[in-house]
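Every protein chain but one is kept in place in this view of the complex.
What follows is subunit A.
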Amino acid sequence: MTVHVDLLTARELASSRAATVSLLAPVVRFSLRVGADERDALSSALGVPLPTRIGQCSRQGETEILSLGPDEWLVLASESEAAGIIEACAAIYADAPHSLTDISDREVTLLIEGPKAGELMTLGCPRDLDRLPDGEARRTVFDGVSVVLWRDGAERFHIDVWRSFAPHVMSLLTTGCGELALE
């Protein structure tokens, strides 16, 4: 049976003394693919430097750029900044060919915070998250699902999950949130 879950309304999904899991409000996301020779042109056009090391984020205002791969970046922005980003990239396209794709609706964002947030993440993520510095992010896997995972602080994470997998990840985190509180 298909269970339809509301993925548009930001809200708390689960809360215990271990952790709190919330669904965040929609945000604008672009996938940016560009070669090494054109990278600097894109940095100037966007006014935010494209980080060169995989996992690094640069931020300017509400815009954030995360390096996901050697030629792949994720650009996050507020709705009011989106049109400006599309325009700035289009203006340099002839001299600096690249691909900028709006993928806002592809994913939803979940916030995981609380005294056992890190332990809750180990339910699905095989990475050693102690080695992920605050303020950085990685694309990784969560119980078989590709996610982008940010470490915001010692016990605070957020993840971008493809929306068709979100009900699965949300239910796993909700279960874990309750189980970790029992210990």
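Convention: contacts are C-beta pairs under 8 Å (C-beta built on N, C-alpha and C of every residue); 3 or more make two chains touch, one makes a residue touch a chain; residues count from 1.
The rule is simple: contacts and distances are computed from a predicted model.
One chain of this complex is left out of the view, and of "Sarcosine oxidase subunit delta", "NADH-quinone oxidoreductase subunit D", "Xanthine dehydrogenase YagR molybdenum-binding subunit" or "NitT/TauT family transport system permease protein", the protein name its UniProt record gives is "Sarcosine oxidase subunit delta". Of the listed residues A:I54, A:I92 or A:L172, the one in contact with the hidden chain in the full complex is A:I54. Screening A:S44, A:T101 or A:S146 against the full complex identifies A:S146 as the residue touching the chain left out. Touch with the chain that is not drawn comes from one residue among A:L13, A:V27 or A:L68, which is A:L68.
Residues of subunit A in touch with the missing chain: 54-55, 68-70, 72, 126-127, 138-141, 146.
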